[in-house]
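This is the structure I have questions about; it appears just below.
Every protein chain of the complex appears in place save one, which is left out.
Order of writing sets the chain letters: A, B, C, D and E. Residues in each chain are counted from 1.
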Amino acid sequence: MKILVVNPNTTVSMTHKIAKAARAVARPDTEIVTTNPSKGPASIQGFLDAATCVPGLLEEVARHPDADAIVIACFDDTGLDAVRMSVSVPVLGIGEAGYHAASMIANKFSVITTLSRSVPGLENNLMRYGLAQKCVAVRATDIPVLKLEEGDPATMLKIRSEIRETIEQDKAEAIVLGCAGMADLMAELSEEFGLPVIDGVAAGVTFAEALVNNKLSTSKIGAYSSA
Amino acid sequence: MKILVVNPNTTVSMTHKIAKAARAVARPDTEIVTTNPSKGPASIQGFLDAATCVPGLLEEVARHPDADAIVIACFDDTGLDAVRMSVSVPVLGIGEAGYHAASMIANKFSVITTLSRSVPGLENNLMRYGLAQKCVAVRATDIPVLKLEEGDPATMLKIRSEIRETIEQDKAEAIVLGCAGMADLMAELSEEFGLPVIDGVAAGVTFAEALVNNKLSTSKIGAYSSA
Amino acid sequence: MKILVVNPNTTVSMTHKIAKAARAVARPDTEIVTTNPSKGPASIQGFLDAATCVPGLLEEVARHPDADAIVIACFDDTGLDAVRMSVSVPVLGIGEAGYHAASMIANKFSVITTLSRSVPGLENNLMRYGLAQKCVAVRATDIPVLKLEEGDPATMLKIRSEIRETIEQDKAEAIVLGCAGMADLMAELSEEFGLPVIDGVAAGVTFAEALVNNKLSTSKIGAYSSA
Amino acid sequence: MKILVVNPNTTVSMTHKIAKAARAVARPDTEIVTTNPSKGPASIQGFLDAATCVPGLLEEVARHPDADAIVIACFDDTGLDAVRMSVSVPVLGIGEAGYHAASMIANKFSVITTLSRSVPGLENNLMRYGLAQKCVAVRATDIPVLKLEEGDPATMLKIRSEIRETIEQDKAEAIVLGCAGMADLMAELSEEFGLPVIDGVAAGVTFAEALVNNKLSTSKIGAYSSA
Amino acid sequence: MKILVVNPNTTVSMTHKIAKAARAVARPDTEIVTTNPSKGPASIQGFLDAATCVPGLLEEVARHPDADAIVIACFDDTGLDAVRMSVSVPVLGIGEAGYHAASMIANKFSVITTLSRSVPGLENNLMRYGLAQKCVAVRATDIPVLKLEEGDPATMLKIRSEIRETIEQDKAEAIVLGCAGMADLMAELSEEFGLPVIDGVAAGVTFAEALVNNKLSTSKIGAYSSA
Partner (left out) sequence: MKILVVNPNTTVSMTHKIAKAARAVARPDTEIVTTNPSKGPASIQGFLDAATCVPGLLEEVARHPDADAIVIACFDDTGLDAVRMSVSVPVLGIGEAGYHAASMIANKFSVITTLSRSVPGLENNLMRYGLAQKCVAVRATDIPVLKLEEGDPATMLKIRSEIRETIEQDKAEAIVLGCAGMADLMAELSEEFGLPVIDGVAAGVTFAEALVNNKLSTSKIGAYSSA
């Protein structure tokens, strides 16, 4: 099967990192196609970026009509409803996929994301998906998305500090890493803190495989009907 | 990988049907092991059966310590928390898996189950998982679980009638079949009604594969800590 | 004061109708400026239209930096968060304004909108605003937005029938007309059914006046911070 | 139009302060009539005061049958439902008005009120209005209502300290001042803390103007039917 | 122990009926004292009556300072918070008591009350107590409270019809009779419909006995603190 993984921002280095995370978990017979728009915001930080990247995202989706499933590789799940309306294959956001995965292996989870400005959008999504009640905290590190690309040691210190605090104070039992740019940290942090650390890209790709294998596609009755 | 699929009731013909549904979606390199307790209720219909089958379920789980993931093939997700506490691999109930799958491909879904007596237990589960808000109705056909095994045409008429009504009256966009014994009806009903029809056994097996591939296991901090 | 009322679709006749509704309630010293994008969907019906009209909406907003308040004249409140992030003056969606007005004069209200496909988006908004619990039903007439422009008698029959049913069956105490294209029906239907009938355009303009008069502007801490 | 603003306690100096706040935002052609009962509690602090002031409040309302709208100038919104039942014009509580205003300009808000004893009543109101989910905290300064009248510098220090904490700890994006006696502090605190600070009296008066201008009145079907 | 049962309306025949219901369940060593205000509404039907009867209710409570517990015998639980603030003994509303009793013996219950106008107040109470989620319907018979006193056969037909419908349509498992004036119907209807039928007066008196026997009194920290 072919899974299209769209990074909705224009930062190619993030698309590469996403591709690597996607391929690390995909089945041998799954083809991972990654792409990003050529125009639009360089990172998705808050409601304005989330809205303005959607036309580019829809264009990339339209360019790949043979995809068997689509993963939107932005933790805000930006454009998720619009993409679902424009195709009939399964569509997953990586935030959504991460929350579902966390709900299957822990009673309560936390999200560690980038800027404070992004927190309300994630909280809205959690409420819409019904999974807000499984999430004890959405915490911001206040590290900009693109800073994650630079590999600054201070960045990792801040992420570690938030994980430690959310385990102790919020009683989190699992962590969802709230940015596609954190995809490479999953194994290391899980080992270090002794609890599941979830990357939405990996979760999204494997759940997409699962849905395709179930021969399930996006419902075309009601909310996502195209006619 | 090896996935243990436990039918928590003692009806071997259901275990066979579950095995067939599980193998139909599993990857070629996934080994599906199915089992059921030798003692306990012949079907799980309501809170009393759900409680009394748990010791047998736990015994079957203990007999397969090499499983990479466990699927509890009863739509009540009976014993889910107890099994999670007793192992560290991922554990999925087929009700839980069906609700998550439905939430990924439709805005709202309905559940069609067997007896009215089973409805409150399913509603409680949906509330706990947070997914009650995605579920517009849990409808009972009032067909006993074991009656499903007999292939009576009246049974299918009743299931069809409930699906038709929940699409029209409740605005369901997808259907979750609320009993392991309905696993073989999925494709046929989906075709007929033009919307996704989800079988929890298939969803559970593929999500278990996904979680294992993500190297995720049940959190051992908090609710499911064993020490 | 100057209030910018943006119709986010490209149908000029709807913009005229909106302008009329806005001016009918505005204070004498309030200047109402109406506009619509030149490119984008002709009507907003569902998630895809709601996403694709946003760039045009943002452009119109950017063209009027001297507005003291902004009203987004689409009942889906499309782009509301993105617009709030891009300006500091108060921004109101007409769906949002209608729900708040209804909550102030009735214990429970209903929404009568156009297509079934638009219902989930409105329900999501109501949930986000917290006002879902005041709303007993969002009912679709299944009349396309642009059909409302044509003045077909069958259209009015359908709207009346839904209002009658929601009063009797859902115990609605007030009605919010769920489309900017229904703005001219408010007085007539209110008289006929003996209960408040609310037009979001009128509510939005007068609440915008109220916020400006309170010297209140969109918070720039947190969700809508621009930096 | 004529707006009746009733202070439901018997403290005339508070009525004067309320009148000043009301007139500061009212349109030139709006007549503000303020009054208070001659008998009843001197301040409304908790459930007992809130209940015992209602007969006096209803008497004041009955004395002004020509009012076009009524504002109940107590942050507990005491007697709101009863007054709505006894008249047909719009009726707003200043707590209610403040919460709606805050919801229109911020994603999340906090309330700063007087005594801890008053907090549960405000929380109940927020739950009933549906706006509890927009409110991150109701904080008490533990300054009695009438102490606010005295202009003690310690009072202002305590209010400032609570505002600072709720911005930092609760991530409040706007503040609703939870007592009619704080009406004069709005502009100063907003400037100082760089976020919207809302006075319910001002919000109530301008929303009342808006509702009257929309020709909306209290629904007489259902909860507020008088017959 | 002495339990004061206050009928907050002025209809003495209802007080007598309440007294009979209270004494029928009270322990031999429990003294039941019943009373009603001499001034105020003759029945409590909606928010206005509920507010205006409170001063009379508080006077009756103040006249019996030696009561070990207080039961407010109006299904609206009118004045409950105010009475709790004015005494330290346990205080129960009969609506509240009925809902708690129903929650202990059934998964879901319905309320059958008098006028439609009273429904919103009951729904608000259920929401505040947290028990709304256990209640599948609050149904009005549209029989005025005082009409119940007359023993009209049509009255009983209407009550029976609503019970039948709520069992079939709402899946109610128990019925709470939503008016002190229905107290004498409990046994007969329970027998007839084969499910628990709960009278709030009886529930209130026995729960009051239970709380006194537990040596529990109303908390004087927080919401009900009197100082």
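The rule we apply is simple: a residue touches a chain if its C-beta (ideal position, glycine included) is under 8 Å from a C-beta of that chain, and two chains touch if they have at least 3 such contacts.
Everything numeric here is computed off the predicted structure, so don't read it as measured data.
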Chain not shown: contacting residue from E:Ser103, E:Ser116 or E:Thr155: E:Ser103
Candidates A:Asn36, A:Asn107, A:Asn125 or A:Ser190 - the one touching the absent chain: A:Asn107
Touch residues of subunit B, complete complex, unshown partner: 46-48, 50-52, 54-55, 58, 79, 81-82, 84-86, 116-117, 119-121, 124, 127-128, 222-226
Residue numbers in subunit E that touch the chain omitted from display: 25, 27, 90, 92, 96, 100-101, 103-108, 129-134, 167, 171-174, 187, 190, 194-196, 198-199, 202-203, 206-207, 209-211, 213-224
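Here is the rule we go by: only the chains that are shown with their structure count from here on.
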Whole-Å separation of chain centres (CA-atom averages), subunit D against subunit E: 32
Between subunit C and subunit B, distance of the C-alpha-averaged centres to the nearest whole Å: 43
Sequence positions of subunit A contacting 2 or more other chains: 116, 119-120, 222-224
